[in-house]
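One structure is given below, represented as structure tokens, and several questions about it will come after.
In this view, the complex is presented without one of its protein chains, the others remaining in place.
Per-chain numbering from 1; labels A, B and C assigned in written order.
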Amino acid sequence: MIRVGIAGASGLAGGELLRLVSQHPDLELTFVGGSSNVGRRPAELHPGLRLPFGGLTIQPVTDEVADRCDVVLLATPAPVSASLAGLLADKVAAVVDLSGAFRIHDPELHARWYPRVARDTVLTDRFVYGVPELVADRMADALLISLPGCFATAITLGLAPLVDAGLRLDTVVVDGKTGSSGGGLQLRTADLHPLRDGAIAPYAPAGHRHAAEVRDFFAQRKSEAIGRLAMSAYGVSHVRGLLASSYVFTDQEISPQELHRTYVRYYKDQPFVRVRRHTETLIPVPDPQAVLGSNYCDVTPLLDDDGSRIVVLAALDNLVKGAAGQAIQAVNLRFGLPQTTGLTMQPVMPA
Amino acid sequence: MIRVGIAGASGLAGGELLRLVSQHPDLELTFVGGSSNVGRRPAELHPGLRLPFGGLTIQPVTDEVADRCDVVLLATPAPVSASLAGLLADKVAAVVDLSGAFRIHDPELHARWYPRVARDTVLTDRFVYGVPELVADRMADALLISLPGCFATAITLGLAPLVDAGLRLDTVVVDGKTGSSGGGLQLRTADLHPLRDGAIAPYAPAGHRHAAEVRDFFAQRKSEAIGRLAMSAYGVSHVRGLLASSYVFTDQEISPQELHRTYVRYYKDQPFVRVRRHTETLIPVPDPQAVLGSNYCDVTPLLDDDGSRIVVLAALDNLVKGAAGQAIQAVNLRFGLPQTTGLTMQPVMPA
Amino acid sequence: MIRVGIAGASGLAGGELLRLVSQHPDLELTFVGGSSNVGRRPAELHPGLRLPFGGLTIQPVTDEVADRCDVVLLATPAPVSASLAGLLADKVAAVVDLSGAFRIHDPELHARWYPRVARDTVLTDRFVYGVPELVADRMADALLISLPGCFATAITLGLAPLVDAGLRLDTVVVDGKTGSSGGGLQLRTADLHPLRDGAIAPYAPAGHRHAAEVRDFFAQRKSEAIGRLAMSAYGVSHVRGLLASSYVFTDQEISPQELHRTYVRYYKDQPFVRVRRHTETLIPVPDPQAVLGSNYCDVTPLLDDDGSRIVVLAALDNLVKGAAGQAIQAVNLRFGLPQTTGLTMQPVMPA
Partner (left out) sequence: MIRVGIAGASGLAGGELLRLVSQHPDLELTFVGGSSNVGRRPAELHPGLRLPFGGLTIQPVTDEVADRCDVVLLATPAPVSASLAGLLADKVAAVVDLSGAFRIHDPELHARWYPRVARDTVLTDRFVYGVPELVADRMADALLISLPGCFATAITLGLAPLVDAGLRLDTVVVDGKTGSSGGGLQLRTADLHPLRDGAIAPYAPAGHRHAAEVRDFFAQRKSEAIGRLAMSAYGVSHVRGLLASSYVFTDQEISPQELHRTYVRYYKDQPFVRVRRHTETLIPVPDPQAVLGSNYCDVTPLLDDDGSRIVVLAALDNLVKGAAGQAIQAVNLRFGLPQTTGLTMQPVMPA
């Protein structure tokens, strides 16, 4: 059994980690940490999870945690992750950070989007960043893993087949739509149910930091692959799941058939990416409700009538493939388990 | 492997059976049946379940199905179930019916609530009815199993500890609230999203047939246990999950502590019934969102301030513990597997 | 023009008062008060209401307010209302309180449900309480008006025809279902969208203070009319609108026809109460979505099959007929205007 600690166990991603660890055959929960709710049992904070969790209660994270864990999952705010990563690096076999603290390697971009997150440059350089599908080999022996943001995961999985096929993406406009769970459980008036329900909330209409991750990642993977990438993000009126639409303008031509085939081939060995035709089932897909609760990312590439624009749609459950599920997937890769171990749950739909 | 056939695979309960069978280590899907959508693959009808299902397509149900299945699960409308049960009885090791065709043994009550469902009396008498928790022993060798309705499951699990403790329940008023998935996928204008969303729809305000099941069941278990039982049911504005509130008036006195203890003791060995205190977590429970996607039924007994009324709240996922999950649970019991096999998934919350 | 002041203008009821006053031909807003948000314009707090409101900003309520107002509407928490009513009584032509401070005349009941709301006994006795439909004559010259709670309004309008017809209601079980706007905009984790959406939240499962109002009101109107009255309340997954179901047990017999006629006759001259047949339109009614944004209360009386139970359903918009609309209706009555002035807006459905 791999001994797992969770920091930030009170939040939504923390709760989802608890759910997935409890369903995983090879993981054993040995620590639950947090700065609030110290002394409380996880079940008090996560109404669905009425599990004993070995009697564990939430405790502050100290370096002694390393004695009890093989891996620590950080579902903490970025500034907290920045400091915990320093505390635990090299003391456990792996630190997996779900926050934005170590995602952007470019210092300027990082400072622009995470002005309050100071971090150690040497440490930062050691973090492996990326969706497991694209950097699986690097994760196998990574001591420090930084997982992409929920939108960044969807966008990256959506664009990678194009980039890796050698297309030059002159302009990419990303429109992201997410449910309210994307905002966590902070107490903000605008997130109370009466004001958040029924909303189309333009919370990041002219720029979103997940776009910076994506730019930074592809710039390192293949310089000049993407010209301009502009993103806007909206909160819509459901709870769980997101859809990222990438509108791609390129001078290179591609037929619809070729486009679809490129994606199918690219992901043919990836158990968690489902390349879907838009009309293959009784609702238009991809739709995040069709991945709810699962670790799937559904991807559909399309072409405008006149071939002038590629539209890539990618849907995922922001708390699973966009956070906790992807973290477990990374742990599986890191510890040599089959990628799907403990992650075989099918989507719960309708919900 | 136990070979499983599903009739009625196009509907919501059918889809949920597909999900659960695909996640079950000891079940093998060998047949998917239906009268509509013949020839289509299940994945076309269930957007979340993009699984090959062994290449099976939907086929009409004939008695040849018996050759391929050890158990057939009927997720069909009651009139269809009534005829399929006759077709398959004694040809497979077990028929499990999720419809209302064989739930009510009292002929008058049956005729009142299922006027269009003719059925064979001898066959009817052979059906074992009840929530698995209360009739587990009878399920072990039942050839024919009729599962309670979703509300009936919640109400029965809510009232059984009182009845079996010997209380006489003079008057029980049941108020049931369910999400839209309770109504299935029939094309009705009132169930289109614009009219159904935001509704509190009093669809059965002065009587509901699930109450008849409950009365009939308890009358057989313990005559005179319940005096009057009146039910009303409402559709509220979410998709999955129901809450049944039973307001119980009795002359016998019981303290809040004793009440809670009675329930805890009664269900202490039942893995799927969670007796919960109303305030034990950060939302008031039971709340169906805290069981979403799982086979749990959460039960909370309460007492009015002045002790004059017992309030029993029971929440479950109508498609799981109220339908498909309970069916798998019955199959587990019938075939001697641990009750929880394939049903250990934790609730997906928030969703 | 009648000069109107609003205290508690930041909250949901305050916002709704602003909406209705701005649409009223004979009312002029002369003061907006509150203890928080002092100095801010109402439009900053109410995203829909981008109106100048005569340049008014939120100011603390002092007795000088009386110089500027003919009537002050208190949309403040009960303890604040208790003190403001004392401050303003007899200084303005009318004080209309929307809180629970002065609803219950019975001191013991008041202390039980509002333990933290001390109030002046003499002042309390001067308050006229009740839904305008039932106490219109007393409102015509009332200096102090206390409006019923949202649920109390629905329950009272639902039961009054029975009580005033002379029926003895032995047992009444009330099940109330409301949207999230019923809980206001206080910052509570359980009310954040991810946890509140999809919920059936049993927030008052074994007793609700609005039942105390109803009992107190009918006891004064007709002693012994109601034997036992027990209430439970639930938050369901939409924003605006409530449904109160009253399950009435009585020894007296009444036919369905007689029952319906009793209600039709009783409310025939009341513009805001619509007595509706359950199946008169394409969704089952009453349903709060069919009154959304309007001052209507829809009422449907039904009888169980066997005549053993009367079911009275009453639906209203908790922010309009359950709060702000009813306040304006009271102001109309108090100042001799037609009851419907400024309140003729039709329901916005679907929404």
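Rule of thumb we're sticking to: contacts are C-beta pairs under 8 Å (C-beta built on N, C-alpha and C of every residue); 3 or more make two chains touch, one makes a residue touch a chain.
Model, not experiment: these values are computed from the prediction.
Peer 1: In the whole complex, not just what's shown, which of A:19, A:238 or A:274 touches the removed chain?
Peer 2: Result: among the candidates, A:238 touches the missing chain.
Peer 1: Among C:108, C:224, C:280 or C:306, which residue is in contact with the omitted chain in the full complex?
Peer 2: Of the listed residues, the one touching the omitted chain is C:280.
Peer 1: Under the stated touch rule, tell me which residues of chain C contact the chain that is not displayed.
Peer 2: Residues of chain C in touch with the missing chain: 12, 15, 19, 22-23, 43-51, 181, 239-240, 274, 276, 280-283, 285, 287, 289-294, 344-351.
Peer 1: List every residue of chain B that touches the chain not included in the displayed model.
Peer 2: Missing-chain contacts on chain B: residues 12, 179-181, 183, 185, 187-189, 191-198, 238-240.
Peer 1: Identify the residues of chain A touching the omitted chain, counting contacts across the whole complex.
Peer 2: Counting only chain A, the missing chain is touched by 171, 173, 175, 177, 179, 189-190, 194-195, 197-203, 205-207, 228, 230, 232, 234, 236-243, 245, 247, 249, 278, 282-289, 292, 300, 302-305, 308-309, 311, 313, 315, 350-351.
By definition in this document, only the chains that are shown with their structure count from here on.
Peer 1: Name the most central chain, where centre means the mean of Cα atoms.
Peer 2: Chain B is the most central one.
Peer 1: Enumerate the residues of chain C that touch no fewer than two other chains.
Peer 2: 179, 189, 194-195, 197-198, 238-240
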